[in-house]
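Note that this complex is displayed minus one protein chain, with the remaining chains in position.
Here is subunit A:
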Amino acid sequence: MRLANICHLGVKELRSLVRDPIMLVLIVYAFTVSVYTAATAMPETLNKAPIAVVNEDRSPLSWRIVSAFYPPYFVLPEVIEQAEMDARMDAGLDTFALDIPPNFQRDLLAGQRPTVQLNVDATRMSQAFTGSGYIQTIVTDEVRAFAQRYREVPELPVDLALRMRFNPQLNKSWFGAIMQVINNVTMLSIVLTGAALIREREHGTVEHLLVMPVTPFEIMSSKVWAMALVVLAATAFALTAVVQGWLSVPIEGSLALFLVGTALHLFATTSMGIFLGTVARSMPQFALLLMLVLLPLQMLSGGSTPRESMPEAVQYIMLAAPNTHFVMLAQAILYRSAGLATVWPQFLAIAVIGSTLFALALTRFRRTLSTMA
């Protein structure tokens, strides 16, 4: 093994990348605009939830309820007729439809506990639950405030003081921005190494490397370091310029520690890229393989939905993926400002996974090299 070889070959990889301007534009896009769009598009927990009200009562109280729904949680409610309700929900225009019955106010003041019907489109999981909770609270509060003007309503002596830690407003863009960066880190590192390997094979340059005094280890290491460096630089830029600057997301923890973690993660994903590059025989095959690997990595790593809610088997299997640990350490370092003392298990896990992947990829790379020539 010669470090000089690894270095020269790596520089060659970097030069190749610079020759593809569209690729460079895409990389810049992925780490700036794409992150920004993903972060800002994500609604706050409940944002502009479409709601319609069938106001059959048309009393001061029912109007009071209608006017209690306003942005940003809800869109200003459409007041509709009962007959329209089903069609509108079918077409997906409303997630919620509140039906206030005739004589609602009269019955309430008479203490008859009238019933309000709330229809929820339960295929919209993210809004259905939280939204119906909000609506119940809003209706109850309005009714209580209205009733209090007419009679005594007893109150309970125990309050619950809720405090959100690390993200007091539960601002989704904080989360979305970092997760988008993480997703792009994984995607780019796999594409760059795997596709670069296949490109060499399709252009016959692998054969050329084989007659030179370089070992497969050197060839592979050079690809790993060069591409990892590119992605690492892009990540550092995205975090400082886009996440902290453009999006003004406060990052509490140590950026340096996170970048060290990213470097480790890149070691694992670039190795994975090489591995996929040896499995696929052509670029079209690689493209499909990429989707097949990338989506589960993104969806199941805990970056899009909480790990707790996945089936247990999936949770265990996903412990073998570097992404799972990377997402954990990213959340710990960046939001909860955890130090190495806290996140060392994740560092260790990624290092072990990365080394295994590297060894696997190297074995396959050695074995398939002769068939590439």
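Throughout what follows, a residue touches a chain if its C-beta (ideal position, glycine included) is under 8 Å from a C-beta of that chain, and two chains touch if they have at least 3 such contacts; residues count from 1.
One rule holds in what follows: contacts and distances are computed from a predicted model.
Note on the omitted subunit: UniProt lists it as "Ribosome-dependent ATPase", one of the names in "Sulfite reductase", "Ribosome-dependent ATPase", "Penicillin-binding protein 2" or "Ferredoxin". Interface note for the absent chain: among A:49, A:272 or A:350, the touching residue is A:49. Within the whole complex, the absent chain has one touching residue among A:187, A:220, A:243 or A:264, and that is A:187. In the complete assembly, the contact with the undisplayed chain comes from A:328, out of A:328, A:349 or A:362. Of the listed positions A:53, A:228, A:338 or A:353, the one in contact with the omitted chain in the full complex is A:338.
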